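One structure, as structure tokens, below. Some questions next.
A single protein chain has been omitted; all remaining protein chains appear in their positions.
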Amino acid sequence: MTARVARVFSEVLGVSAEQITDDTSPDNTPQWDSMAAMNLVVAIEDEFDVTLSTAEIISMRNVAIVKKVLTAKGVADA
Amino acid sequence: MSLSDPAFLGFFAIVFVLFYLLPGGTARLVLLLAASLGFYAQFAGVYTFVLLFIAAIAYVGGVALQQTVAKGRRQTVFLAALVALLAPLVLFKYLGFLCDSVGITLPDTIAQLALPVGLSFFTFAAVGYLIDINLELLKAERNPLRLALFVTFFPLVSAGPIERGGRLLPQFDLAAPLSATRAFEGLRLVFIGLVLKVLIADTLAVPVAAVFGDPESALPLEKFVAMVFFAFNLYADFAGYSLIAIGCAKMLGIDVQPNFRQPFLSPTIPDFWRNWHMSLSFWVRDYLFMPLRARWRRSGHRGMVAATVVSFTILGIWHGAGWQFFFYGLAFGVLASASLYTVKYRDAVYARLGVPPMVVRVIRAFITFVLFSLVLVLFRVNYLADAWLFYRDIFSLGMLDNLATALKAAFHGGAPLDMPMMGPYAAYWLLIAAVVAGDLMARSGITLAKIPMSIQVAAYNLGMASIAYLWMSSSVAPPFLYYKF
Partner (left out) sequence: MSAVEGAEVPAAERSGLREWRRLIVSLILVFSPLLLAGATLEGLAWRIGETMPLAMASQWQDAAPGRVWRGGDGHSFLAYRVARIDDLKPEIIALGPSRANAFRGDGFAPYSFYNAGQTAWTFEQYQRFLDMIAHDGYAPRAVVFDLDYWMFSSGFDHYWASRFDPKPETHIANLLRVLGQLTTDPVDLLKRLGRTDREHGLFTLLTGEGFGPDGVLTPKPTTPDPQRLADDGTGAGVPPAVFADRIADEQVEAFERFVAAAKERHVALIGIQLPFYKKVLSALNDSPDAGIWREFQGDKWRQRLAASGVLFFDFADMPDYRDKPEYFTDSLDPDSRVVGQIMRTVMADPRVRDLLPKAAGQ
């Protein structure tokens, strides 16, 4: 899953996939602003075919939490 | 007494000493709660029951929500508690305006209700707490005393910063022993706050009141200058008050989030709102903007703009019940959206023109400041119609004429423009320069603590002497007339 998440982030934010780590968050990634945030959500929903609730969206404050949320929704760790 | 009154110094000194004489934990909790209720009661008298009501609903609602698992029932509990929490705000602040707008006349008893101090602030703190529990980002506070203190905490209750349950509640163990170092940090914040509020804000308020009180008599340039003065007046007033609050909390070992981070140095409107009244702006972002944005995430640009405009408009009317506040918020929503969508193009233009980044920053900060001040006029005018006078004059030929006269006087030794409503003009600009200099220093990481001790001591003594003098002068009654007879 990590690679797919990294690819989504990299495409939406316009940074290279290698720079995406578990710690990546709006605080340390200027490209992850409020506009990009929703683009990310949409892209993740489309990529993993899930629908995220508001609570989940708000809670996804860094890449680690994104992966946790996806795992909780049953996305395979492939 | 407000946080900037001398009586508050005495009150806080007593609370501070008692706090550290008491053992940590419940004793200190009770002390702070008693102090907070006493502090609020001397402001609001019988309206203290409104504060207690909000605290009670927040506690009961939080615990009930925590215990309710079924989704449908959770929704019901959440909505019920939310409505109860917002009811006083609607009743005391917005009911009059809403009824006026629709043509309903309220009975006098309701129409004459005063707005309890800080209602907008502690209501939002409680609502944020409830929403966090609803989203399962936070566990409900079981200890009623701790929750009550979260809502009523006296440094924050009158004007914020609006804190989050998740940040404040864990700090209510109150077990830390006295630390002189931490007390000094807090005192420095209080000192800067007092300088901003008592020395700078209250002084700038004078020409501002003169011009906004009688805009028809003011020259175009006077209106423009008053507009600029008001921006700094409001900043110094609010930032100063917030610093006193944060400093007092720090002295009690409680960390409160900052409310202002040199906003006038911000290059864009969205960035401005990440540095101005941060506790409110982040509250609106997290509890209004994000949910709206999430709801409309499939609507592309339209969704983004809608979420932005709606959020800012609500932020506007949070400030007050009136059309000027509605337009204040709406204007920022439009400006913020425009900024977000055009920033790339503007970057490209600057790059093409080869403007150095530092200059770009300065130009942007200047433009952002002017835009903010222009919208801020809506905030200050006594009547909405006066705003039109301001905008009309500032963008008029009369303004150019005034500017020409002023510039000629400055550079060619011509006769200076007479601006009778402005008073001791140079002194006010000096104060503004001090604020800007202070902000630049803060941005560069040069805090008060890092300045050489001798200069610090001079600053503290001169600052407190001036503040004490202003406090004393304002407490003295005017002299008798005809005292010779």
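Going by the order they are written in, the chains are A and B; count residues from 1 in each one.
Assume a contact is a pair of C-beta atoms (placed from the backbone, for glycine too) under 8 Å apart; a residue touches a chain by one contact, two chains touch by 3 or more.
Computed from a predicted model, the values in this text were never measured in an experiment.
If I'm reading the header right, one chain is hidden. Which shown chains does it touch across the whole complex?
Per the contact definition above, the missing chain touches B.
Among the options B:180, B:353 or B:385, which residue touches the chain absent from this view?
Considering all chains, including the one not shown, the answer is B:180.
Among B:97, B:323, B:350 or B:460, which one is in touch with the chain left out?
B:460
So one chain is hidden, and I want to know which residue out of B:112, B:444 or B:475 touches that hidden chain in the complete assembly.
Here the residue in touch with the unshown chain is B:475.
On subunit B, what residues meet the omitted chain?
Against the left-out chain, subunit B lists 20, 177-180, 183-184, 187, 456-457, 460-461, 464-465, 468-469, 472-473, 475-477, 479-480, 482-485.
Keep this in mind: only the chains that are shown with their structure count from here on.
Taking each chain's centre as the mean position of its Cα atoms, how many Å separate subunit A from subunit B?
That gives a centre separation of 34 Å.
For a test of understanding, state which residues of subunit A touch subunit B in their complex under the given definition.
Those residues of subunit A that touch subunit B are 34-35, 37-38, 41-42, 52, 54-55, 57-59.
Enumerate the contact residues on subunit B facing subunit A in the complex.
135-137, 270, 285-286, 289-291, 293-295, 297-298, 303-304, 340
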